[in-house]
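One protein chain omitted, others in place.
When the chains are written out, they are named A, B and C in that same order, and each has its own residue count from 1.
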Amino acid sequence: MLEQLLASVIDGLLLGFIYGLAAMGLTLIFGVMEVINLAHGPIMALGMFGVYYLSMEMGLNPYLALILVAVLGMVLGLVIYGIAVHRILDAPELSSLLATFSVNMMIIGLGTAFFTTSPYNVEFSMGSLSLGPIILPWNRVASAIIAVAATALLYFFLYRTPPGKAIRAVSQNRDAAELMGIPSTTMLALSFGIGSMLATVAGGLVATLFSFTILSGATYELKSFVIVVLGGLGNPAGALVGGLILGVMEGVIPVFIETSWVPVIEMVLFVLILLVKPQGLLGAK
Amino acid sequence: MFSLLLVITMASSLNIILGYTGYVSFGHIIFYGFGGYVGFYLISQQGWSLWLATLAGGITASLLALMLGSAILRLKGAYFALSTIGANVAMMAFINNITFFGGPTGLSLNYSIYQDYGGPAQAKWLIFYTLFGLALVTVITSFMVKFSKFGLGLMVIREDEEAAKVLGVRTPLLKTQAYSLSAFFPGMAGVLFFFKNGSVEPNDAFPLHQSIEMIVMVMLGGQGTVLGPVIGAGAYEQLRSYLLTSDLFKDLQLAIAGLLLLLIVLFAPTGVIGWLRSRSNELRRILE
Amino acid sequence: MSQKEAILQGRKITKHFGGLAANTDVTFNLYKGEILGLIGPNGAGKTTLFNQVNGVFSPSEGEIIFREVEITKWPPYKISSLGMARTHQIVRPLKELTVLDNVIAGACFGHQNHPLGKAKEIAEEVLDFVKLVERRNMLAGSLNVAQKKRLEMARALAANPVLLLLDEVLAGLNPAEIDGMIEVVQRIRNERGISIFMIEHVMRALMTVSDRIIMLDYGRLIAEGTPEEIVNNPQVIEAYLGDPKLAEKLMQGGA
Partner (left out) sequence: MAVLEVKNVSSGYGEVQILWDVSLQLEKGKLTSMVGGNGVGKTTLMRTIVGLLKPWQGSIMFNGKEVTKLSAHTKAAEGIVLVPEGRQLFTDMTVYENLELGAFSPRAKANFSRNLEMVYEMFPRIKERLNQLTGTMSGGEQQMVAVGRGLMAQPEILMIDELSLGLSPLLVLDLFQILLRLKGEGYTILLVEQNVQMALAISDYAYVVADGKIELQGTSKEVANNAHVREAYLGI
């Protein structure tokens, strides 16, 4: 029992880093421009298909493919920002929700036409790592390491580089940032780009672990919502912690009750936190 | 025609909370699904008549909204919208686990039951007329709300909730009432629809994307107007059935609907009615 | 003096936001039928005080008594039903509703809680009173600033309140509009017997309409008296024009 529990916790933690990475993209965008990106899931799905095509069809190593996918994710984000997001930033909230959802519908619609809704698999294995009684597939370990590295890079960017600081400045006070000579529109577009880059990378990592369809993004999008709310909307560090909490929960809960209760618990928790502690468990601000 | 009447009912009732009160519910389908499930259970497992069960479906959906609303209507803007998504998914996952609702496989009817209503064909007509009546009652209710003191209170909340409180509007009460009312009709519609289909399962009952399609319909016609949701529902349904039957577009139905939504949001945020109203003052008075 | 009935009492009202004290120990009375002015420099805590009086915030400490009922922690709609109405410094018209509907809302939800039909009659009458009746079918969002201010006033009046809080109703108006508004304020008290508590920056106007004035500075009540007493109060002059000695000191230090 204890061993099983430990294995579940480790499993959950490894997955949690990827969840956290995905949620970070969502929370970054919200933190900077108060837009809840409802196209987050489909963008993740595109990341999955990106890795699939680059590795299975073009023979690239999946992890190398991730780099290309990241670049494409950035470009995709910039395009989405320019077409659907920029114009509704000052409009009521409903507008941004609907605009990003319309992007969601378009990606899912086109994606279904191209890829159908049948499952795809990135077939690829690197053996396992044994830690005493616990056996971990290297895929999972590598994904978690990459997710951690990407998180660290994001933090380095946001806290140590001038454009990163400028993005934080814009997120805190857009007018004041303009007054300091910071081109706020460029920074907003850049953060949307980074947000969707993180989504595609997280999607790509998921693709190296599980089979997926064009609709798979939706599940991860919902998980990202839960995580983001756990960690506090707009707080990237919180997203990482939230991701780990969710990962561990998903690992541990099935040890005690049926797996099908997991989403009920997740979503009830989500609504409860929104109600009781909307600033998130970490209590930013 | 069934689905047209259904979407008119859904869009008009959503409009009460979305258009009049200004609260964006991304999970309004929850009331259709939950009310429908309860009614269907009463018919298929407890032998209730369709009429009683339909009423029960509406009432339980309203009660759900009352409970849910008294909690989540405290949230503002995006937080409210997110919580409705959460509630929707939670409910679907919950029903999946409830054995007397049949879990993931759902419930189905013994087809002999249609004999009580004059055979399957007759029953279908019966449901059609009932649904027609329901759609009509929903639109009439929407009209009555719009021109009542209650409706004025809701619109004051939509315009400025803080100012509403200062004016003496008991905002928590009114919001909850509006939410509850807007859940009643979808609950009944759910029972009728599942009864017509003869079965229900969680994935049919709580499709998140339909919640958002409802919002599109309301927006397309014009939120906050009586006729807007009706026109929007009609137009959207027309478009969807055209796309679904066209060889060229049938795979791209969703993408085109998405594009349409984006165009509305970017260029015509007040919908068809809003656009017409802004053309002329005369029309404004007619097109409430 | 002791005969006067205090309709609103603030007792040691204190409000903190985080570490900042917006109001500290503010105690005052407002007597029935009186126009009480509230002045103070920007950021002195005037609007914060209003927000506590009508329930938008509840005070961190202290009590508020209105018509002999303690209302300290009541929500605004409950206070409103007891007969208090207010206007906002930054006007809050219900933009997508018509002017008439804005005022009807005031009549049917506030103090009197009238049905729609009766509320409409009252609204028409009040709109006439503030000279906005010919614009009743326009959307409130399309009015200009002066009209929006009068609309706020009408909306508050339609509730037939016992006490009316006015937050800078004169700001942003030109001299002619100011005179018009002053007349309206006076008529509200004289013809309708409504007590008035008003924040105002246009001192000249306040001097002519108010019976008494209280002054806040850094969140504390520092002066109280008739307009005459207030203008001659050195603390008031200092707060508004700046301390003449401070300016001298500065010039010496700087030279």
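Basically, a contact is a pair of C-beta atoms (placed from the backbone, for glycine too) under 8 Å apart; a residue touches a chain by one contact, two chains touch by 3 or more.
All of these numbers come straight from a predicted model, not from anything done at the bench.
Chemist: Using the touch definition given at the top, which of the shown chains does the missing chain touch?
Modeler: Looking at the complete complex, the unshown chain comes into contact with A, C.
Chemist: Given that one chain is not shown, which residue among A:71, A:135, A:180 or A:257 touches it?
Modeler: Selected residue, touching the omitted chain: A:180.
Chemist: What residue numbers in subunit A mark contact with the hidden partner chain?
Modeler: Residues in contact with the chain left out: 162, 165-166, 168-169, 172-173, 175-184, 285.
Chemist: Where does subunit C touch the missing chain, residue by residue?
Modeler: 19-20, 41-43, 142, 144-145, 168, 171-172, 174-175, 201-207, 218, 231, 237, 240-244, 246-251, 253-254
In this text, only the chains that are shown with their structure count from here on.
Chemist: When you average C-alpha coordinates per chain, which one falls nearest the overall C-alpha average? Tell me, please.
Modeler: Most central by this criterion: B.
Chemist: Give the label of the chain whose average Cα location is farthest from that of subunit A.
Modeler: Using the mean of the C-alpha atoms as each chain's centre, the farthest one from subunit A is C.
Chemist: Taking each chain's centre as its mean C-alpha position, how far apart are subunit A and subunit B in Å?
Modeler: 31
Chemist: Averaging only over C-alpha atoms, locate the centres of subunit B and subunit C and give their separation in whole Å.
Modeler: Centre separation, subunit B to subunit C: 43 Å.
Chemist: Taking the touch rule as given, give the residues of subunit A at its contact with subunit B in the complex, in rising order.
Modeler: 34, 36, 83-84, 87-88, 91, 93-95, 97-99, 101-106, 108-110, 112-113, 218, 222, 225-226, 229, 258, 260-261, 263-264, 267-268, 270-271, 274-275, 278
Chemist: Spell out the residues on subunit B that touch subunit A in their complex, using ranges where they run on.
Modeler: 24, 26, 71-72, 74-75, 77-79, 81-83, 85-87, 89-90, 93-94, 96-97, 104, 208-209, 212, 215-216, 219, 251-262, 264-266, 269
Chemist: Along subunit C, where are the residues that touch subunit B in the complex?
Modeler: Residues 54-56, 75-77, 80-81, 85-86, 88, 92, 94-97, 101, 104-106, 108-111, 113, 115-116, 119, 155, 159.
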